[in-house]
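Just passing along the structure, written as structure tokens.
For this depiction, one protein chain was excluded, whereas all remaining protein chains were kept in their positions.
Just so it is clear, A, B and C label the chains in written order, and each chain counts residues from 1 on its own.
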Amino acid sequence: MTDITLAQARSVIDAALVRSHELGTAMNVAVVDAGGNLTAFDREDGAWRGSIDIAIRKARTARFFDMETADLGTMTAPGQPLYGIEVTNGGLVSFPGGVLLRVGDDIVGAVGVSGSTVDDDRAVAVAGAAALG
Amino acid sequence: MTDITLAQARSVIDAALVRSHELGTAMNVAVVDAGGNLTAFDREDGAWRGSIDIAIRKARTARFFDMETADLGTMTAPGQPLYGIEVTNGGLVSFPGGVLLRVGDDIVGAVGVSGSTVDDDRAVAVAGAAALG
Amino acid sequence: MTDITLAQARSVIDAALVRSHELGTAMNVAVVDAGGNLTAFDREDGAWRGSIDIAIRKARTARFFDMETADLGTMTAPGQPLYGIEVTNGGLVSFPGGVLLRVGDDIVGAVGVSGSTVDDDRAVAVAGAAALG
Partner (left out) sequence: MTDITLAQARSVIDAALVRSHELGTAMNVAVVDAGGNLTAFDREDGAWRGSIDIAIRKARTARFFDMETADLGTMTAPGQPLYGIEVTNGGLVSFPGGVLLRVGDDIVGAVGVSGSTVDDDRAVAVAGAAALG
């Protein structure tokens, strides 16, 4: 298993924060490794405290199912096949903002962003993920 | 960061209970500080025991996202962007009754009320919050 | 079952805070009812945040076993009969500061105090309990 390094994780967060500044948001940004364990985290000044936990869970959720949390969300609505999955694994998050991190073809971890609209959250996570690869 | 004092928290609860008596309800009223930690709490005689936890979580939820829990609720219904957020942060509450506490422009904490209809809960929380500012 | 009223709980807290001021401490004071459920709570300005949870647990622990937490502690040390009991009931506290509340012969609840030395904690809890009876 190829795993993310701290240097890579920091570059993801730095790229995410650049995008957050462009958007004028205040974000929590979490990076987990290939095993789903927290590797690096930054909370911008003034970012919501409730988004600390959400950012970490978004990153973990993305890696746990090897897909964007936005994609998981299409399957978790009422009437959909994964309805209620959020209560498993100590709490998952199935709305946008969790994005996989790849180096070449390998998934090395995931980034989770929370602090604004889910569109902004996702945009900042995608910008972070683009720092690798 | 300006934080609430115990004297301010008690004045919030006292004002909330005056409104509760007017409405003929029996409420749980919780005040958290700027960091989301419990500062003061009262349960009126006969108030639901299950609302103790809800009142505290409403207050914390409001501060964690710096908005009324009623406003958060508009985003957490099925099909809305934050569907499922309640399982994060050890359990959030996204229905009315959690209201921010401000002194001037500073958020110094939040009040959460639970024990009746959500409309009553919110009315009592708003009355409590009006004791500051 | 005779249960504590909110007015009685507030009188316990007020008496506890008078004693805390005399001692020059900053305390968290929690009152639970006969069922072990939180009834009233005050955190004095500057009191330890980690003692919020401890004060509530001391009160609940006292009522759960109908004895002072100080007395429970004599049975929970290594080699004693209740060694390890702290991990039950979602977390108990077996050091001093949790004291039963009685009206006449009836146990109506308990008070828990945390924020200083365990001797100070217990002294403030005892002063609070003396407001009833």
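Here, a contact is a pair of C-beta atoms (placed from the backbone, for glycine too) under 8 Å apart; a residue touches a chain by one contact, two chains touch by 3 or more.
Keep in mind that this is a model prediction, so the values were computed, not measured.
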{"item": "Residue, one of A:2, A:37 or A:74, that touches the chain absent here", "value": "A:37"}
{"item": "Residue numbers in chain A that touch the chain omitted from display", "value": "5-6, 10, 35, 37-45, 49, 52"}
{"item": "Interface with the undisplayed chain - residues on chain B", "value": "1-3, 33-37, 90"}
{"item": "On chain C, residues whose C-beta touches the chain left out of the figure", "value": "48-51, 53-54, 57, 73, 76-78, 86-87, 91-96, 117-118"}
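Here is the rule we go by: only the chains that are shown with their structure count from here on.
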{"item": "Chains in simultaneous contact with chain A and chain B", "value": "none"}
{"item": "Rounded Å distance between chain A and chain B, as computed from the means of their C-alpha atoms", "value": "29"}
{"item": "Centroid spacing, where centroids are CA-atom means, of chain B and chain C in whole angstrom", "value": "25"}
{"item": "Distance from the mean Cα position of chain C to that of chain A, given in whole angstrom", "value": "42"}
{"item": "Residue numbers of chain C (touch at least two other chains)", "value": "none"}
